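Below is one structure. I have some questions about it.
Of the protein chains in this complex, all but one are displayed in their positions.
Moving on to subunit A:
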Amino acid sequence: MSAHQYQDQSQNQTPSSVADPDARGVVIIGGGQAGLQAAASLRSEGFTGKVTIVAEEPGLPYQRPPLSKDYLKARLTDGADGTDGSGGTSAAPLPLRGAAFFADHAITLLTGTAATSVDRQAKTVTLADGTVLGYDSLVFATGARNRELPTPGIDLPGIHGLRTLEDAEQLGAALETAQNVVVVGAGFIGLEFATAALARGCQVTVLEFAPRPMGRALTPLLGDWFAGAHRDLGIDLRLNEGIASFEAGDDGRVAFAVSTTGDRYPADLVVAGVGVQPNDQLAAEAGLETANGIVVDANLRTADPDIYAIGDCAAFPCVHAGGPFRLESVQNATDHARHVAGVILGADAPYAELPWFWSTQGPFRLQMANIVRADDETVMVGDPDPAHPKFSVFCFRDGILAAVESVNMPSDHLSARKILAAGLEITREEALSEGFSLRAAYKERTQPAAV
C-alpha cells in the first residue's frame, strides 16, 4: 500500500525556512498520541525545520481512550449521537487533530506506511514503500501492541484484542449480536469493555489470574473495592482464575472459555486484555538498548544523541516511580512529547512530570494522581457505597500525601494533581482532619489570604 500524504512539503505554502534543502529536520515514527503532540509542540515552540510523521495505521490519527468507552457506547445506540449526557457523540473516532492541522503547521503526515529500518550512520529511515527519509533528530513514538496469549485456541474467530480503531470497529459490530462475553484480564481496558458489554445486555464474565482487578496500578484497598463494585453491577468477576484454553463450537467459532480451575464459560465473544508490549523492535534492530521499552535517559534521549523515544514505547527514568519505568497513558505520551520538543530545541532539564491517569468503567469514573507504591499507607475518604460512590483513596508515604486515587471525585483528582505537581506537603494529620478538602488546601497554600 502506498503512503497517503496529508501535506506535501514541496508545496509552496510552507514557511520559507522549511524549504531549506539541506535541512533534514525531525522524523517521528508513530502517529499516535505521542507522535502528534511532539510534532505540534515542535511547531508551537518555534521549530522551523521539517517535521515528518510516519504512521503505520491508515487514516487520520485518532484518540484511543474513547475506543473502549464512548465509541462502543455510541454503537450501542445505533450510532445515534449520544444525548444522554454521557459525553458520547457519534460512532466516528475522535481525531487527535483535524486534517487541516497538518497543512496549517507544515507537518508532513505519511499514513498507511511503516518505518522498516533505521540507518544511524547515514541518519536515514527507510519506509515499507521504499521511501528514504533523512533526519537530524529521530523520535520513536511507536507505542505498544497487545500482548498475545499463548492459550490453545487463541486464534479462533470471535476472540479479539482492543488497541486500534479497527479492533474497536470489529468489537462494536460483534456486540450487536453477542450474548455471552468473556473478558480475559481485569485491567483497565478489559473492565471498560466489560461494563460496555454489560450495558448492551450481555452476560459478562471476567477472568483474572491475580487476586485483584487492576492490580498492577491500583492500591489493594481500591482494587478490592472495584472487585465488589463490578460484581454488584452484575459482572461475574473471577479472581485467581486464569485462562487455560478456548473451545470451538460446531460453527468453528469460539464457544467456551476454559479457566485454570477447569470451569467452562460459554462465550460467543472474547476480549483478551492482558496488557501490552512496547514496539521496540525497530530500535533494537538499529542497535539501541531495549529493556521492556526503548531505554532513554532523563532527557528522553537514547544512547544515540540524535535519537529519542517517547510515550508507551519508552523506558525512562521516572522520578515518581523511583527508577526505570514505562507508562501507558495519555498524560505520559503528551508530556513526554512536549518535553522532547523542548530538548530538540536545546532545553536541558530532566523530565519529571507527575503521572496521572483516568478510566471510565460504567458508572465508575476512576482517576489517579501519581503512581502508588506497595508500601503506601492508604485511607479511604468519602462515600464508598457502590450504589452512589464518591470518594478518594489518600496514599501516604512517610506521613506525607504522595498519591490520590479518586472515584467520581474529579475535583479531588485535579486538586491532588496540582498539589503533588507543585511539591506541596500535606501531612496525614492534616489530610484526615475534620473538614479537610484538597481543593481548599491547594487554594490556601497558593493564594495568600487577603490582607
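By definition in this document, a residue touches a chain if its C-beta (ideal position, glycine included) is under 8 Å from a C-beta of that chain, and two chains touch if they have at least 3 such contacts; residues count from 1.
Simple rule for what comes next: contacts and distances are computed from a predicted model.
The listed options are "Cytochrome C oxidase, cbb3-type, subunit III", "Peptide/nickel transport system ATP-binding protein", "Sulfopyruvate decarboxylase" or "Ferredoxin", and the UniProt record of the chain not shown names that protein "Ferredoxin". Checked against the full complex, the one of A:Gly25, A:Pro65, A:Gly223 or A:Gly342 touching the unshown chain is A:Pro65.
Only one of A:Val330, A:Leu354 or A:Val381 touches the chain withheld from this view, namely A:Val330.
Residues of subunit A that touch the chain left out of the display are 63, 65-66, 69-70, 81, 83, 85, 87-90, 94-101, 104, 330, 334, 358, 360, 365, 367, 409-411, 413-415, 439.
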